[in-house]
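Left out: one protein chain. Kept in place: all the others.
Up next is subunit A:
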Amino acid sequence: MMIKFVLMVNRQGQTRLSRYYQPVELSRRAALEADVVRCCLSRRKEQVPEGHTSCGSAAAPLRLLSLRPLCPQCSFVEYRDFKLVYRQYAALYIVVGVTDAENELSIYELVHNFVEVLDKYFSRVSELDIMFNLDKVHIILDEMIQNGHIVETNKTRVLAPLTALDKMADG
């Protein structure tokens, strides 16, 4: 019962962030990620925000939490001997690899909690925030998941160390 990895990829399949909780050789990661992305992207129809037809990076970046998640299909995919739980936010996909015994729905909501934390920290988070603040997103994620287990979900507490660091830098 554990999380194997957390992956953030965009619609083009480019990795924005990856965190592995089980050792995977660097050389194999790219192939795994491509495979995982193919698995998730191929089953879902494009989710287009109302009133917008294009949301690529050239246009104005989308706030991740601006869309109500549509869920016409199952958010869980079987992949080899484990499961993928994925959730789409604007053009960004968050994919979590979990073991078969894990409670998929709780991970699905954990992803949302994570995005809400990011939204709180970056105040209205967009894909660009994640791209340009890779270190901070990692620090936040490290507060929430360690060794493949959920260690903190309280938003204030997750952000406490990072905000303290920011204060130190300012002061």
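In the analysis below, contacts are C-beta pairs under 8 Å (C-beta built on N, C-alpha and C of every residue); 3 or more make two chains touch, one makes a residue touch a chain; residues count from 1.
Going forward, contacts and distances are computed from a predicted model.
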{"item": "Chain not present in the shown complex, as UniProt names it (candidates \"AP-4 complex subunit epsilon\", \"UDP-arabinopyranose mutase\", \"Histidine-containing phosphotransfer protein\" or \"Electron transfer flavoprotein subunit beta\")", "value": "\"AP-4 complex subunit epsilon\""}
{"item": "Interface residues of subunit A (partner: the chain not displayed)", "value": "1, 4-5, 12, 14-15, 17-20, 22-33, 43, 49, 52, 57, 60-63, 65-69, 71-78, 80-81, 97, 103-106, 108-110, 113, 116, 121-124, 126, 128-129, 131-136, 138-139, 142-143, 146-147, 149-157, 160-161, 164-166, 168-169"}
